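One chain of protein is taken out of this complex; the other chains stay put.
Up next, chain A:
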Amino acid sequence: MYKYNFLYELKLLLRSGWMQILSLLLLGLFCFATINGDQKVKKRKQDIHLAKAEVKESDANMLSLLDSIENGMEVSASRWTIPSSPTAVGNYHPRVAAMDSQPLSFVSTGQSDLFTHYVKPTMTGDDFTLNFTEIISPVQQLFGSFDLAFVIVYLLPLIIIAFSYNILSAERESGSLKLLASQPILIHTWVFQKISLRFFWTLILTAIILTIVFLFLASGSNFNGLFNVIIITTAYILFWFALAFVVNLRVGNSSKNAIVLLGLWVVFVLLVPSVINQLGNTLYPMPSRTLMINKMRSLKEEAIEKQDEILDNFLRDHPEYAINDPNQNRKFYHRYLASQKLVKEELEPVALEFEQQLERQQALISKFRWLSPSIIAQESLNMLSGTSTADYEDYRKQVIRFAEIWRDHLTPLLYNNEPFTSNDYPELPSFNYQPIKLQNNIVSSLIIMMVSIGIGCIGYIVALRGNASKLIVS
């Protein structure tokens, strides 16, 4: 039976034009999404490249000024931007801390329109106010723009629904089911074969089209990445075909099947992620960022009033700075940095609460993500692309660490009242983004596959034990 179903199902699909429509639709969507994703990645790379070029130009300017100063020449620059001052270097010649794109970033671009993927931490800037707004809402992070992940997670299920909602009901409605059922076959098995063939063809087409777009449209893609995307997509496609199989056996006419399947799409793709997001926000509400900034401002004001006292305490804690400067020539930035350190220490609990709530939200989402294969698929694709919440969180921590390194590198020069010279330039720290190690998402894909097979088996057994006549005579 399988051979005939396979052969004639393909003939029927080709002659009805379904295969052609499906191929063109998938090709169109995947091509557009890949080009779109690739454009966003190129824009991201270009933004980072421009930022780095700007730093290079600024550095050349700085070195030229330093050369003039070191040769005893007058320079025409504002006093506070002259690069012999360590604070001028720290504030006006910052390094670019960029989150470089990964080879598969085009698959899931995240919300790169909101997030520029690079920051420039300065010596006297506040680490807490660095712009990392994207990771405030972790579930929001899950849904990006019109990229491959969007097509796979949102649109592919709709195509599968249109392709499989009426496998049995169409036969019943056209009148051919009774003739089929009069053959020595189990109608459940026939439906299973028919739907598994459609799954097979959808998968083959998707895999071929993904290979084409990876090879010809995406820059920087690789075979391993393609394999991973195909595995995730296979698991996700299987899940939707398993649902369609059960609905075909359990529900009734074509319109009811379509409504039930679309309802399931709304639940798994839209509702469950939204409910989990809402649950996360309700159980672990994020502290107000505005309140944190206000608190920081009031702490700063308080610190300004007590700057001399704060500086004295700071120098007591850092006798190495006091010893090296017999003149004890202390200016604005000495006081400012000392008070900033204090403000940072005072703000630590607020920032910690912010981070802890974020972690709690992440843990909650991680726990409940198994309720929807759409979340798992999106998360897996984000992880492959290096645009997952974990990636942004790790990048944020790397930037904060780098901001400290940058500040700590220039602070001794400031407190020792030593000038920054061209000899110090090569020693300036630079930021090297270290992407987190790619986690294996094969396991979660395998779990989705097992669950899908389980759903299919349960549906098959229940239908087999139920009243078979309902399938044929309605």
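Basically, contacts are C-beta pairs under 8 Å (C-beta built on N, C-alpha and C of every residue); 3 or more make two chains touch, one makes a residue touch a chain; residues count from 1.
Note that in this section contacts and distances are computed from a predicted model.
Asker: Would you mind picking the UniProt name of the chain not drawn here, from "ATP-binding cassette domain-containing protein", "Heme exporter protein C", "Zn-ribbon domain-containing OB-fold protein" or "ABC transporter permease"?
Answerer: "ATP-binding cassette domain-containing protein"
Asker: Of the residues A:Pro184, A:Pro319, A:Pro349 or A:Pro426, I need the one that contacts the missing chain.
Answerer: Spelled out, the listed residue whose C-beta touches the missing chain is A:Pro184.
Asker: Of the residues A:Ile35, A:Leu371 or A:Ile472, I need the one that contacts the missing chain.
Answerer: A:Ile472
Asker: Where the complex has a chain not shown, which of A:Ser174, A:Thr282, A:Asn329 or A:Asn423 is the residue touching it?
Answerer: Missing-chain contact among the listed residues: A:Ser174.
Asker: Considering the entire assembly, which residues of chain A contact the chain that has been omitted?
Answerer: Chain A touches the missing chain through residues 1, 3-5, 8, 11-12, 15-16, 174-176, 178-186, 190, 467-469, 472-473.
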